[in-house]
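Shown next, in structure tokens, is the structure this report addresses.
Omission of a single protein chain aside, the complex is shown with its protein chains in their original locations.
Every chain is named by a letter (A, B and C) in the order it is written, and numbering of its residues begins at 1.
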Amino acid sequence: MLCLLVATAIALIAVRGLLASIMLTSVYGLLSASFFVTMDAVDVAFTEAAVGAGVSPLLLLLTVAIVGRREAASNARRLVVPLLLVTVTGALLIIGTLDMPSFGSPDAPAQTHVAPRYLQQSGDEIGIPNVVTSVLASYRAYDTLGEVLVIFTAGVAVLLALAPAGQGGSARAEPPAPEHLAPHTILQVVSKLLIPFMLLFAFYVQFHGEYGPGGGFQAGVIFASGIILYGLLYGLPTVCRVIPPPVVEVLAAVGALIYGLTGVLSLLAGKNFLDYSALAADPVTGQHIGIIAIELGVGIAVAAVIITIYYAFAGRLHTRED
Amino acid sequence: MLSQLPLLPVLLPLLGAPACALLRRPLAAWVFSCAVSVLALAAAIALLAATWQQGVLSYALGGWAAPWGIEYRIDLLNALVLLLVSAMGAAVLLGARASVWREIPEHKRTLFFVAYLLCLAGLLGIAATGDAFNLFVFLEISSLATYALVATGRDRRALVAAYNYLVMGTIGATFILIGIGFVYMLTGTLNMADLAQRLPAVGQSRTAFAAYAFIVVGVCLKLALFPLHLWLPGAYTRAPSIVTVFLAATATKVALYVLIRFSFTVFQVEYSILALPLETVFVVLGVVAVFAGSLVAVFEPDLKRGLAYSSVAQVGYMVIGVGLGTVAGLQASLIHLFNHAIMKGTLFMALAAVVLRLGGSTYAQMQGVGRSMPITTACLLLGGLSLIGVPGTAGFISKWYLVTAAADREQWLLVLLILAGSLLTAVYIWRLVETAYLAPRQSPASIAPRALEAPAGLLAVLVVLALANIYFGLDTRLPVQTAGGAANGLLAAVLP
Amino acid sequence: MSTLWLWASDACLLIGSFLLLTGALGFLRFPDFYARIHACGVTETLATGFVLLGLLLRSDDAMPQVKLVLILLFVLFSSPTASHALAKAAWNAGVRPRDNSGKRRVSLPHTDP
């Protein structure tokens, strides 16, 4: 598996042309997701599959559709310094690995110091089987709030960079649907069948995150993918009519606020920020309520931001075609 | 509410940002952001007072105790940086209106303030957290917001500057992430206080060495320490004026805080300064930075860009202080951190006014500006004098402590070099004086001189900042005592 | 779980893997874009079907079985559609199939504008 990853990365260096690079990036994402499964990191694998093999190649493709797929030959003279830098850094890293605890050992400090508490007591303290969700949404909930704000920041940043001068957000000057879209009948029919199931699946992932792999982030990505697929097949104007960009932009902020206000609620109840045990008489019930609330916030924010980013890029593509 | 105090300075802008995004009108967004940042400042002041009285404050986020949950741990150092960042954040925002309205197109203004608040929240989060990974998350919030802010500059070169900053910044952040990963593998914990206890046992391993090296390189990329400074001049020069003021006054300062925190708390001084040759490395790189930055600044035709290079030089002074590895050196470094934020805040704020009225900040454009914009130019000059280190200004205090610290270690060559660096600063400030007062005004007839002075809001903030240069040059209790306390807290356990 | 089921499952998995292999071979060896798509698209759908069937025969819980059936359905929908989309995109982009000699382009009357 890892050798395949290395092969993909080498191929990435070798190929010229951005389209092939993007395909290889997608392959790389999928391979690393499979690797994460073999490492027992099912939640991470899920996310990496959605992001590494899905969203990020999609954004790359949109970009390449705007800027062109050519890549100039790199200058051989420029290779010496990078090679040197890379070798030095690599050597330092190899030195660093020499004294590491050996791979997979249950006695390594990482396995014996903080983590055991999560595995042994989260069942009683939080009361849900997926320990990753417990840690993510409760023990280290503040990191996750930060994560939501990172993705929110990304949405703000993309809008700041790409928003056209027109009033409020993405392209409203509706261009006529490009003609080559018309004969996509088969795709449109099949996607019409599949998209409802994708959205349904997103909801399943959203609320099943406590018991199995999944949660707000993955659900948000899947939901957004469904919408984006719709947009790709039916054109940006159509999907903008279904879900108007200003609404999505507001939802992104609302998602982040749901998360934050859940924390503020526990503040007002006299406990620390994000201490969900304040939310109900029974601490474990409180944890449940808190986790569901913040996962909802995460899901809304992530889906909204990804759709916003898609609108911003696709809007650029449209204005370019005109 | 008092027990929640450590959280408030960060939480207010953090949640204020998405709330601000809901406001449609730019003016409302600006008023709201100002309110939020002033409240954060008030919280930071209260926090500093509380830290003086009660010592280290700890706050368990989510109610989970330290190594399992995320902890905010505020000692004097955190409180000082929090105060500095929130004060500059609020001040810059209060004076920002005219400049933002001039430089940012209308449909982007609300988002601009949202990004500003996010950047502020990220920087404050870095300064408050006691958890290594949480630090990375907030670092990314502030970085992403910064890239967006830099890219809003009107010149297309702003885009390239932002892109370069993004690539360099992400490499830096990923290096930090690698370092944190190594440390985690060695100790099993992410909490800084816990790390400090558990690292000495494995401190001799090569993994710990690599971890420290990666964290230092990553932070130095963010700090723009000499060979890694390439992103800074472009980003500072091309960014909108207000963003430059804010970044120059806060971003590198927070990076320096991270360097100090990892060197002295997490890895501890025996390891990071005494056992490794870093002492020499920091001092040498610092000196090189001082001279390289100042020399470029002397010959640079654009004052804004010149001051950006001067920031590279000033970071050099701070790193020299860190590299001395003594309480006095660290104290000097922290005092300079505080004072430099005020000086550069003043200088870039004045330039914001100049750019607002004259459309640019090259020496050619600024000829005779001393007569058309007397107050602004006076403030600019005051900041410049402070930058040189003229007695009676804040800059003098930091230079004085730095020189004393170097003299304590009997590094006379270093003392000499620091003084020589100040002379170089004097050269480019003199060039400013010459341009502003002695050169004939460029087009005297075309513009009425009275209309040129900066708008009241901006001017008020600018004057307050400039006066702060003098105030902290005379009444040095706040920075000196706090920095001294913080330096003692970091080093007293180890050094006499 | 009788051995018979296990044998059947093994057989399905083997057939599936073999088909995937032929698909990969065709992808590498076939002369033009459309033939390659054909090799992958057709074998992949069938092969995934066999692999999933093999897994289905092995699992004894209800939940994984339901999931496998759903995946199977999804693959039956998405895989041919994806091949179709690829071929169509290639056609729109101006890629034309070649004849047996692998050299001359087949000219189709209605494609020229």
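The rule we apply is simple: a residue touches a chain if its C-beta (ideal position, glycine included) is under 8 Å from a C-beta of that chain, and two chains touch if they have at least 3 such contacts.
Simple rule for what comes next: contacts and distances are computed from a predicted model.
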Protein that the absent chain corresponds to, by UniProt name, given "Fumarate reductase flavoprotein subunit", "Cation:proton antiporter subunit C", "Fibronectin type-III domain-containing protein" or "Cytochrome c oxidase cbb3-type subunit 3": "Cation:proton antiporter subunit C"
Partners of the unshown chain among those that are drawn: A, B
From A:L2, A:V189, A:V242 or A:L268, residue that would touch the chain that is not displayed: A:L2
Contact residue for the chain not shown (choose from A:V51, A:A278 or A:I292): A:V51
Contact with the hidden chain (one of A:E125, A:E147 or A:E295): A:E147
Touching residue (missing chain; options A:D43, A:E125 or A:E249): A:D43
Missing-partner contacts on chain B, residue numbers: 133, 136-137, 140, 144, 147-148, 151, 156-157, 159-160, 162-163, 166-167, 170-171, 173-174, 177-178, 181, 184-185, 190
Residues from chain A at the interface with the omitted partner, ascending: 2-3, 5-6, 9-10, 12-13, 18, 21-22, 25, 28-29, 32, 35-36, 39-44, 47-48, 51-52, 55-56, 59-60, 62-64, 66-68, 71-72, 74-75, 78-79, 81-83, 85-87, 89-90, 93-94, 97-98, 100, 102-106, 108, 110-111, 114-115, 118-119, 122-123, 129-132, 134-136, 140, 143-144, 146-147, 150-151, 153-154, 157-158, 161-162, 211-213, 217, 302, 309, 312-313, 316
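The working rule: only the chains that are shown with their structure count from here on.
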Cα-centroid distance, chain B relative to chain C, in whole angstrom: 57
Inter-chain centre distance, chain A versus chain C - centres from mean C-alpha coordinates, in Å: 29
Residue numbers of chain C (touch at least two other chains): none
Chain A residues touching chain B - in the complex, by the definition given at the top: 92-93, 95-101, 108-115, 117-118, 138-143, 145-147, 149-150, 152-154, 156-157, 159-161, 163, 165-168, 249-250, 252-254, 256-257, 260-261, 264, 266-267, 271-277
Interfacial residue positions of chain A with respect to chain C in the complex: 180, 183-184, 186-187, 190-191, 193-194, 197
Chain A-facing residues of chain C, complex: 74, 77-78, 81, 84-85, 88, 92
